[in-house]
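In this view, the complex is presented without one of its protein chains, the others remaining in place.
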Amino acid sequence: MPEVIRVSKKEDLEISKEDLKFLEGLGADRRAKLAMGTTEDYLRMLEKMKDLEKRGEITIHHVTDEYEPAGVRTLSRRVKKIPTVELWQHKSCGQCGHIPGYISALYWVMTELGIPYVDDTNQTSCTAWNYYGSGTSNPVALSAVFLRNMHAAWEKNAYPLIHCGTSYGDYKECRYLVVMSREIRDRVRSILKKIGRDLVIPEEVVHYSEWLHVMRWKIAERRKLDVSKVSVAVHAACHTYKLMAEDFTYDDTVLGGKKPAPTSSTALALGAKLLDYSNWYDCCGFGFRHILTEREISRSFAYFRKIRPIVRETGADVLLTHDTGCVTTLDKSQVVPLAHGYKETVPVMSDSQFAALAMGAHPFIVCQLQWHLADWKPLLAKMGVDWASAEGEYKAYLERVRNGERPAFIRSPPRNLENRVRGESA
Amino acid sequence: MTGTVLVVGGGPAGLRAAVDLADFGARVLLVEKRDQLGGAPVRWKYRSLAPDFTPTEEVMGPLIGFCESSPMVEVHKGSVVEGCEGSVGDFTVKVRNEADGTTTEHRVSSVIVATGFEHFDASVDPRYAYGRAPNVIGINELEAMLKEGRVVGHDGRPPKRVAFIFCVGSRDRSTNPWCCTVCCGVSIKQAIEMKQTLGDVQVYMIYMDIRTVGLWEKLYWDSMEKYGINYIRGRVGEVYYTGEKLLVKGEDTLVRGPFEVLFDMVVLAVGIEPGPGTKQAAGVLGLKLNEYGFIAPRQPNVHVDSGRDGIFLAGTCIAPMSIEETLSEGSAAAMQAAKVLKKTVAV
Amino acid sequence: MAAEERKKEEKGRFIAERRYVDDQRIVEPEKLEAGGVDMSGRWGTLVLPRTIEEFDHSLFEGVKRLPRGGKVGKCWQCGNCTAVCPVAHANPMFNPRYLIHIVRMGYQAEIEKVKDYVYLCSGCGLCSAACPKDVDPQGVMIALSIAFKSGRAKGGR
Partner (left out) sequence: MGPSEAVPLIIDRNAIVGHAAVVDLMAVLLPLSFVLLYLRVRGWDVPFTPFGIFASLFAKEGKPGFAARSRALLSATAQDILFLKRAGGRCEEPLHTWGRGLVMWGALGSVAATLLAALTDPAAVPMALTDPVRLLGDLSQAALASGAAILILRRLSNGARRRATDIHTWSLQCLLLYVGLSGVAVDALSQGGSFLAMEAMYISQLASISALLLYAPFSELAFLVWKGSLLVQKSLLDEAGPPG
C-alpha cells in the first residue's frame, strides 16, 4: 500500500510503507551521513528498480555478457558489474575544453587494447555543471537529461561510460530519485515522450576510472615505459566517491580497501610507487559554484590545502586524478601561487593520460601535456620520454593536421550493430 | 558453615579485601585470572599513582607480599570461578585452573567480586590511528615507558613534541558514553613525569573538560604553573602518520580555529571499560550488569551491595574510579564479608 | 580613520563571500607577473588558509619576562576576566581571555587581527580582582601592549 508524503510545497513523494519507515529513520540513523539515504536504502532502490522493470514501468539497460562485464566490490559490499567493451563514451564538458589530452588518451588506450566503443555526437551535457549548477536546475530536468543520454546510448546498443565525475555523481543521484519517486518518474516520462524516448535506466552507472580499474592488468601488460621510479599521489574526485558513496569501487588489495580503488589501482598496476597523504579526503578546491564565483578561494584552497601538503608530505612526481574539474583546478591553480613565490609544485594529469604515457603514447599528440601548466618536464624525463624531440614531432603533426590529416585514435571505430528501434520498448 | 571468603580478582580492591579479612582472622580464597597479582597497576607497570606520584610498589607491594606469604590467604593464580551454588553463609564454588584445566571445589561464606577494568582498546576508534601508526600509544603503555625512564619513539629518539588526547573511548556515544574519571588526572601526572624525564619536551593536552576532581586538582594547577604544559580545548578528528611525524588534525575551540600540527608522539587517554572477566564473573554469580556492562549494585549509591545476599562488590567492576577509592571499596567489601562471618561462624 | 576603513573595504572586495574572510588572510599584490603576463589584482589574489599549522610560544615566553606579565602562565582560560571587563562589554574585539590564549599558543594570524585592541584596556583592575588563579590580567594586558611592540618578545620568532 503506497503512501504519499509531502517533501516540499510542490512535490510529493510516493513510497511504500516500508520505504517510508526507512526514510523516516534517515535523520536518526548515523549512517545517513551518506549522500542519499543509507546503504540499505540504496540496495532497496536497486531492488525497486528490478520491480519496476518487472511491472513494465521501465526498461533496464542490463550489463549483459555482450559487454564482457567484470565484477568489482563497492563500498556497500555489493558486487558491481563494469562493462569492458562496446562502450558509449559519455564525454565531459570541461574535459574537452580544458584538458583535451584526458579524453584523447582514453580513446588511444581503448584503441590500443582493441576495445570497441562509440563516440556518439548525439550526447548532451548532463547540465549538472558544478553539480546542480548550484541551483540552476531541478531534479526533474536533471533526471530527464540523464535519461535522455542513457536512452541515446541504449539505442546505439552500447553501454554508457561516463567520463565526468560530476555527471557520474549526478546520474547516480538522479537514478535514485527516478526510481524512488513516482512523481519524478511520471514527469520525466512525459518529457521524454516529447522527444520520442522512454525510460531506460542503466543497471550500473559506470565511471571511466572504474573501467580503467578493471582493465588495469591488461593495460599493464602493454606498458612500454618503466614507471617504477615514478611516485604517484592520487586525488579521488568528490563527485565520484562521495555522492552515492556506496556505489563506488573499493578493492581490498588497494590501500587496504579503505579508500577508493580506481586510479590508485591503475597506478599500482603500472608499477608506480603510490604515496598516501593526509588530506586525501579534501576537495580539490573546485567546490560547487566556488570555481565560478570564488576563484580566489578555489585556487587558494587547491594550492594550500592540496598541492602544498601533497608536495611536502609525499614529494610525488605526479598527481593523478580522475575528474575533469579536479585536473583543471589542481593544475591551473598552481600558476598564481608560483608567481607569488611559493615553491612547491607537482604536475597533474588524469589516470588515462598516465596510463597512455606508460603505454608509450605520444606526450603531445595523444596526451596533450602542452596544455598543462604545472611543469611536467621532470616527470617525462623520469619516465624516459625525450620531450624535446617529441615537441618536434608534435610540430610536424600539427602541420599534417593543417593539411587535412585526422588522428586515427580519436575516431569512433565503425560499428555494424543495428540501432534499437525507437519505441520498441514502450 | 565455613570461615572462608572468596575474593574474585587480585587487583587493588581484591588484595585490600583479602588483607583486611586475613587480618580480621578469616581465611581468604583469592582467585586471579592472570598469572600475576596486582591488577592493572602491576600488569601495565604503572610508574606511580596520582595525585602524589607515589611509586606503585609502595602501594601495591605490601598488599601483594602479604597475600603471597600469609597462610590465611590461599591464592589461585591463572584461575577463574566457574560455578557458584548455595546461599549466604554457605556457597559452594568451583575454581578452574586455566593452565592445567583442573577444577577444585570450595565452600565459602561469602564472595567479594573485584574483577576490575580494562583499558579501552583505541584501535576501535580509527580516528587516532592507534595500532596503524607508530608513536601513537595509550596512557597504559606510556606508564611502562616512564617506569623504565626511557620515553622514546619507535626510532629510539625522545619526542620533542607530545600531544595527549583526552577522552579516547570515553564520553562518546559511538564507543563508551561514560566518563572514566581518572584519565585526566593520570594523563596530567604523566605529562609532568614526561617533563621531568625528558626536560625540553613540549606537551600539549587536547581536552574537552579537565576533570581532576577533589584534591587531584593540584596536578592540573602544577602542570600549568610549574611545568608549562599547554592545554588546548578541543577535539581531534584525525591522526595521520606522514612517514616521519604524526599530523594531528583538530580544532582549538577557544579560538574556533582548525589546527594541523606535527607531533612526535601522541598519547591517548584511553578510558576505563568493563573487561571480559567482569562479565564472566557476573554470569557465574548471577549478578546484573548495567547498560554499560559494569556490575549494577542493588542501589547505585551503595557500591558494595550486589543485590545478592552474601555477594559483595568492590572497585572498578562497578564503575570507573581512582585507586584510592578502589582500595577503600576493598576494605568496605571486606567489612560486609566480616559481618556475614560474625553471623554464621565464631571467628 | 575613514581612509583606513576604505582601504580595508577595498582589499579583496571582489571576493564573493568577502565578509567571511579576515583581512589578514588576503594576499593581494599590487604587482604580480608570471611569464610576462600581468596577474596583479583579482587574478593574482590568494586567500591564506585559516588552519593553525604551528604552536609558537616565543612571544608568550617574552611576555612572562615583561613587567607584570610574569603570572600569565597560570591562566586556564576560565573567562572570568572577560566576563567582568567593562571594555569587553562595549567592544568584542577586546577580550583578555582570548588575547592570553592566542599569545600562549602563538596563533600569529589571530594576534595580527586583534593585537591593536589591547590598547583599549582602561586598567580598571576588575579582571585582576576576579581572576581565580591570580594571573593579574590587567598587568598582563600591560605586558602584552609592550610585547606586541617589543623586539625582545618577537625575537624568538
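Going in written order, the chains are labelled A, B and C, and every chain counts its residues from 1.
Rule of thumb we're sticking to: a residue touches a chain if its C-beta (ideal position, glycine included) is under 8 Å from a C-beta of that chain, and two chains touch if they have at least 3 such contacts.
These numbers come from a predicted model, not from an experiment.
Chemist: Where does chain C touch the missing chain, residue by residue?
Modeler: 1, 3-4, 7-8, 66-67, 86-87, 89-91, 93-94, 116-117, 119-126, 128-131, 134, 136, 139, 142, 145-146, 149-153
By our rule, only the chains that are shown with their structure count from here on.
Chemist: With chain centres taken as the means of their Cα atoms, state the distance from chain A to chain C in Å.
Modeler: 45
Chemist: Which residues does chain B have that touch at least 2 chains other than itself?
Modeler: In chain B, 260 touch at least two other chains.
Chemist: At which residue positions does chain A touch at least two other chains?
Modeler: none
Chemist: Which chain A residues qualify as touching chain C in the complex?
Modeler: Residue list for chain A touching chain C: 293-294, 296-297, 299-301, 303-305, 335-340.
Chemist: Give the list of chain B residues in touch with chain A in this complex.
Modeler: Result: residues 174, 238, 240, 242-243, 247, 249, 260 of chain B touch chain A.
Chemist: Quick check on the complex: what are the chain C residues that touch chain B?
Modeler: On the chain C side, the touching residues are 50-55, 57, 73-77, 98, 101-102, 104-105, 107, 110, 133.
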